[in-house]
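This is the structure, below, for whatever I ask next.
Take a look at subunit A:
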Amino acid sequence: MSGISIFDISASGMALERMRLQIESLNLANANTTRTHGGKIYKPLTVLSSPKYSEEFGSIMSDILDKQNVPLGVKIDGVKELDLPPRIVYNPSHPDADKKGYVQYPNINPVSEMVNLINITRSFEANVRSFNAAKRMMQTAMDIGGK
Partner candidate 1 sequence: MNIDSINNIGSIRNTDIFNRSSNLNKTSNSFSEWLQNEISVANTQINEADTKLREYAVGGTDNLHQVMMSIEEAKTSFELIVQVRNRLLDGYQEIMRMQI
Partner candidate 2 sequence: MISELSGTTENLVRAVLDASLLRYKIISNNIANNDVRGFKPSNVNFEDILNAELNSKEAINNNQRIESALTSVRPEIVERESSVIDGKPENTLDLEMSDLAKNTLRYEALIKSLENLGSIKTMAITGRAGK
């Protein structure tokens, strides 16, 4: 065994959702940030993810699958800035107003971000349940041969 455990899949899911939660919180906190460190408007971030596969044939499943790729969960590919057009608000007294008096705000809609948060929570909980299911299965298997 090359150290792949049955719990890795749900663990990877939990890691992804935790990352998404952090990024989501960051976006929410910066919903009204007109000027960041770099002097530009805050751009909302998104987490890039893709399925993780194993190319190894060392797992138990390889003979069943005839060397198909064994899915191993999800991996985080990175964080990307979303290039969305900014919200324009007319406010000439704002320090970041342009010559015409318009201020650019990040295109972050608190309502849809809240919905995202709910989804992230649901997904995280689902991964936790998956983890617990694996634990139960392993405990039952351990009981083979009498208690």
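Basis for inclusion: all candidates are chains of the complex that A comes from, given by their letters.
Keep this in mind: contacts are C-beta pairs under 8 Å (C-beta built on N, C-alpha and C of every residue); 3 or more make two chains touch, one makes a residue touch a chain; residues count from 1.
In this text the structure is predicted, and so the values were computed from the model without any measurement.
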Subunit A: touching candidate in this complex (1 or 2): 2
List of subunit A residues in touch with candidate 2 within their complex: 6, 9-10, 12-13, 16, 20, 49-51, 61, 64-66, 68, 70-74, 119, 122-123, 126-127, 129-130, 133-134, 136-137, 140-141, 143-147
